[in-house]
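What follows is a structure written as structure tokens; I'll ask about it next.
Here the complex is missing one protein chain, while the rest keep their positions.
Right, chain A next:
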Amino acid sequence: MLCASAMPADDASPIPDFSIRRLWYLRGVRAAFSVPGLILASAFIGFAGLAKEAGLTLVQTVFMVGMVWALPAKVVLVGAILSGTSLPAAAFAVALSSIRLAPMVVALVPEMRGPRTPRWVLYFLSHFVAVTSWVLAMERLRGIPRDVRTSYYAGLGSTLVLVNMVVVGVVYVLADSLPPVVSAALFLLTPMYFLTSLWGSARERAGHVAMAIGLVLGPLLHLVVPGFDLLGAGLIGGSIAFAFHLLSRRRAKR
């Protein structure tokens, strides 16, 4: 069955020493230099242009990449800055656009923690959670020994953030405009990567159901109740998928 998530057998192994942790950290670093990492960097090329147009300085833009990280949240924040929104209203809009981070982290934490992982490590690593690193982690953590998963994710997450801070800085300085065909091709990279890798990383059939419903409901709700589209699609799609999960399991037991 698809639902059978493999538990690694090495839960009782000795505490990994520093050299082993460094090895897995570096493997995480290497995982950042991959097709998904490249695709994310291309999305940040577009963000650098947006921030520059909004009148942010180079340092402010790079600072925002490091501190906020999630790309949709940054786009909302820059939009709020552009439209002269006050700080409380801007923070509210960003918070509303980022609620999805909570269930994403909830799903990731049981995947990532080892038997002895301290809390503060999880809180620290959660800062690196955004769609790309989440999809990558949900896809790959399964194949990594449980007690070094935090090291691997630290390497992956921190490298993605740092590399894209550099990318945004360089693009901010160099680029004024790309040919429209090139930027259109760049813009399509991100959804295509998410689409295929999210499908591949689903643990159970319910994940595919949730995905199909979310794909349709997101744009539909965007037309009907803009601002509530993501949350609404998540709640409705997730609930239907969960009901499907319970039903199909009951049928399998029979």
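The definition used in the following text is that a contact is a pair of C-beta atoms (placed from the backbone, for glycine too) under 8 Å apart; a residue touches a chain by one contact, two chains touch by 3 or more; residues count from 1.
Following the convention adopted for this analysis, contacts and distances are computed from a predicted model.
Not shown: a single chain whose UniProt protein name, out of "ABC transporter permease subunit", "Cytochrome c domain-containing protein", "Branched-chain amino acid transport" or "TPP-dependent acetoin dehydrogenase complex, E1 protein subunit beta", is "Branched-chain amino acid transport".
The residue touching the chain not shown here, chosen from A:29, A:148, A:165 or A:210, is A:210.
Of the candidate positions A:31, A:167 or A:198, contact with the hidden chain is made by A:198.
Take chain A: the residues that touch the chain left off the picture are 5, 7, 35-36, 39, 46, 50, 56-57, 60, 63-64, 67-70, 72-75, 77, 80-81, 84-88, 90-92, 94-95, 98-111, 113, 119, 122-123, 126-127, 129, 131, 134-135, 178, 180-181, 183-185, 187-200, 202-204, 206-207, 209-219, 221-222, 229-231, 233-239, 241-242, 245-246.
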